[in-house]
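Only one protein chain is missing from this complex, and each of the others stays in its spot.
Residue numbering begins at 1 within each chain, and the chains themselves are lettered A, B, C, D and E in the order written.
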Amino acid sequence: MNTASISRYPVPKLEDLPDDIRARILQVQEKAGFIPNVFLTLAHRPDEFRAFFAYHDALMLRDSGLTKAEREMIVVATSGANDCVYCVVAHGAILRVYAKNPLVADQVAVNYRKADITPRQKAMLAFAVKVALDSAAIDEADFQALRAHGFGDEDIWDIGGIAAFFALSNRMANLISMRPNDEFYGMGRTPKP
Amino acid sequence: MNTASISRYPVPKLEDLPDDIRARILQVQEKAGFIPNVFLTLAHRPDEFRAFFAYHDALMLRDSGLTKAEREMIVVATSGANDCVYCVVAHGAILRVYAKNPLVADQVAVNYRKADITPRQKAMLAFAVKVALDSAAIDEADFQALRAHGFGDEDIWDIGGIAAFFALSNRMANLISMRPNDEFYGMGRTPKP
Amino acid sequence: MNTASISRYPVPKLEDLPDDIRARILQVQEKAGFIPNVFLTLAHRPDEFRAFFAYHDALMLRDSGLTKAEREMIVVATSGANDCVYCVVAHGAILRVYAKNPLVADQVAVNYRKADITPRQKAMLAFAVKVALDSAAIDEADFQALRAHGFGDEDIWDIGGIAAFFALSNRMANLISMRPNDEFYGMGRTPKP
Amino acid sequence: MNTASISRYPVPKLEDLPDDIRARILQVQEKAGFIPNVFLTLAHRPDEFRAFFAYHDALMLRDSGLTKAEREMIVVATSGANDCVYCVVAHGAILRVYAKNPLVADQVAVNYRKADITPRQKAMLAFAVKVALDSAAIDEADFQALRAHGFGDEDIWDIGGIAAFFALSNRMANLISMRPNDEFYGMGRTPKP
Amino acid sequence: MNTASISRYPVPKLEDLPDDIRARILQVQEKAGFIPNVFLTLAHRPDEFRAFFAYHDALMLRDSGLTKAEREMIVVATSGANDCVYCVVAHGAILRVYAKNPLVADQVAVNYRKADITPRQKAMLAFAVKVALDSAAIDEADFQALRAHGFGDEDIWDIGGIAAFFALSNRMANLISMRPNDEFYGMGRTPKP
Partner (left out) sequence: MNTASISRYPVPKLEDLPDDIRARILQVQEKAGFIPNVFLTLAHRPDEFRAFFAYHDALMLRDSGLTKAEREMIVVATSGANDCVYCVVAHGAILRVYAKNPLVADQVAVNYRKADITPRQKAMLAFAVKVALDSAAIDEADFQALRAHGFGDEDIWDIGGIAAFFALSNRMANLISMRPNDEFYGMGRTPKP
């Protein structure tokens, strides 16, 4: 692995990291089979790393009216809108796995309006992309449009919150030129029987 | 195959098509192993079909200072800029095959600046994306920037011409909701030894 | 005629052109009284020339629910949106002639909302400009808006197809700095009795 | 004349206007041979009328390092950028007359970069369009670029001031749907011997 | 006072100004307690100064269906949209004074949708900002939306006219780097009992 190429910034060695961060990384590695570069590259700043993943987990792992696949759709659609290679590739892989669908991630990354998703999911992504690109214009009508599809206010916080968190994440990835692991590109492309 | 879903418009049956168009489609099918949906969906209008593929071939098959992979990079980068699912997915597959590189298409589709390509290729894509998004502002300085990378004026016509042709192609695909074949998504993702 | 000034690229002499292209150009010259520069400048690449005009004719000469003047309105409105001097000037002239109206072309080129055209034509141009500038956002509601004005789906293909073809044409004209013939500026400015 | 159609707002009759305004209008009529609609439509509000034309004259009639044709170029280029039919058509006519050039107005209205003007005039229009569209980003480098073409600081005030005044004028014309007189479209299209 | 820093251009001395301009400035100084820099900086060009303030007064002092505070809201909202420091700061102060509200100016300058104003005022500002940023798209539906809130057509001219006048004003301030007086920042921040 050529760590020089995964970030503009120095990438720490696992053995030099604080215990909690190293433990988190090893846990991910055991589950995924490799270490996603977001963990190694953000570990350059341990305090920001801890806050980043705490925020990520708070939104992506909580009980929610949104499925895990839907939450990844939000990540992929807004990361596409922000032209973030790392997040489109890495979360595209996760979306394929969660949705058990080898096609949907590439569709959502380019244009969610043409994706194999439900009208409810398209409304969800329209809201998420508006939060990503023009949050100052969000108003009551946008909330009503989601409620008409059965989303509750906590679901809407989830949608907007994920879009907001990946506004941060996309900018960090673009700032440091975070490189997606090669493993992500092919993940989930063969539907499991 | 559910032809209803690959276009907003009626999709002709092979046996109903004019001979020359059917012959072209069967030739593609033999080579690719399947019929890319662009052939079936545009065949709804035979005269436009013939002109479309004549234009495509004139640019994409001619002798050029650009490799075939470079030409596909231009297609993928500009189609990404235009949010065209069909062209990103289909030409992403072709780019992976020509470049013998399973990663580059997804990178170029999202942000060519972060792709595993040469500075010369980044300059080529910067020009192509400017033609796609702001062609009225193209001026002598843009030509000089390409010449500084060794591109000749005929190469620059190729770059701009491909960006211009896919400006048309992306709009037609978006207009008729052209759906990429499922086969494209996984093509070229395993590098051949 | 100073051919150097009508294109950044070499402009072929009539006698050096392939027979079919020269024949087409002489035919146009006989009809128009001069050779529009798009013919001479694109003839630098004969195969692209043939495909370009085949595509043009397939859309602009076919039987259609749109009048020829309406089709030229689409060209002028989208070429205005793309800031293309050649297409606004040349097709503005053709629009004045077809519409027998010396005012409408300048209006449509600047802002179709303020033009002397019908509400149905304004809806047609709103769709065309959306195809020109934001085709990824075209959806069923846009089709419904046109159907409400009596446009059929083939008419809508015509509208979108013309906007898409001139997306290509505008970019080529901007790329090569195609210069409109002086003759176009004054054509059709005096309504025929 | 159907005054109802030249403005969304009531158009006063000449005999009902204050003397100074009627005098000004009659003077223009005598010189031009007709009354440009901007005079009749803005006369709906006499105080604003007086200030508007006082401002116009202060900029457009003063001694300046810019020729009258150059000042009209600024009007046409920025009005094109603002999609204002009235100002493009009316000032396009004036530009043709002042420049004794039947082509330049249509060129400048669509894309000044492709117009038959000098590099100095292109720099002038680049600055004017930046004032029109993004004045907050004007900085010292923009001033330096003009000084390199020999513009003095008072010339630059003229350029920016005209762009600023027509920012107002374009918005008023768009607000009230001010219609250009038919006479403007054909003015200055035949170069005087 | 360091006059060099309030404008890129020379700032005249009071004693060198024409009598009418000096009188106007002294009158403002007496009322406000200081001379707002817009008076000194624009006095560099006396004719434009006279027209500018005549236009300003015609719109801002006339009898209107809009309160003076509402007119200042329009100034602040559109000046915020145009990123004009002078107008946001100076008219923000005036808005605070007229509205007897220390909060509303900062809200309106950043995002009128989140301001402590009525739905009618939000509709007014939505229209004003559309005039400021996209006046070519103003159409009958925009007029209807204001009429639904009880605005008459003369009120709508006022709204659009103020937005149009400050399109000019913002560009002049940005052009000459007009600096707000220090006094404005703190004005009206303590509500009067």
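Throughout what follows, a residue touches a chain if its C-beta (ideal position, glycine included) is under 8 Å from a C-beta of that chain, and two chains touch if they have at least 3 such contacts.
Everything quoted here is computed from the prediction, not taken from an experiment.
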Chain not shown, its touching partners among those shown: A, B, D, E
Interface with the unshown chain - residue positions in chain A: 8-9, 44-45, 47-48, 50-52, 54-55, 57-59, 62, 82-84, 131-132, 135-136, 138, 143, 153, 157, 160-161, 163-165, 167-172, 174-176
Absent chain, residues of chain B that touch it: 111, 113
Where the unshown chain meets chain E, residue by residue: 80, 83-85, 88-89, 92, 102-103, 106-107, 109-111, 114-115, 174, 177, 179, 182, 185-186, 189-190
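Going forward, only the chains that are shown with their structure count from here on.
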Interface numbering overlap (same over half, different under half) for chain B and chain C: same
Chain centre separation in whole Å, for chain C relative to chain A (CA means): 44
Inter-chain centre distance, chain C versus chain D - centres from mean C-alpha coordinates, in Å: 28
Sequence positions of chain A contacting 2 or more other chains: 111
Topology of the chain contact graph, where touching chains are joined (line, ring, star, complete, other): other
Touch relationships between chains, expressed as pairs: A-B, A-C, A-E, B-C, B-D, C-D, C-E, D-E
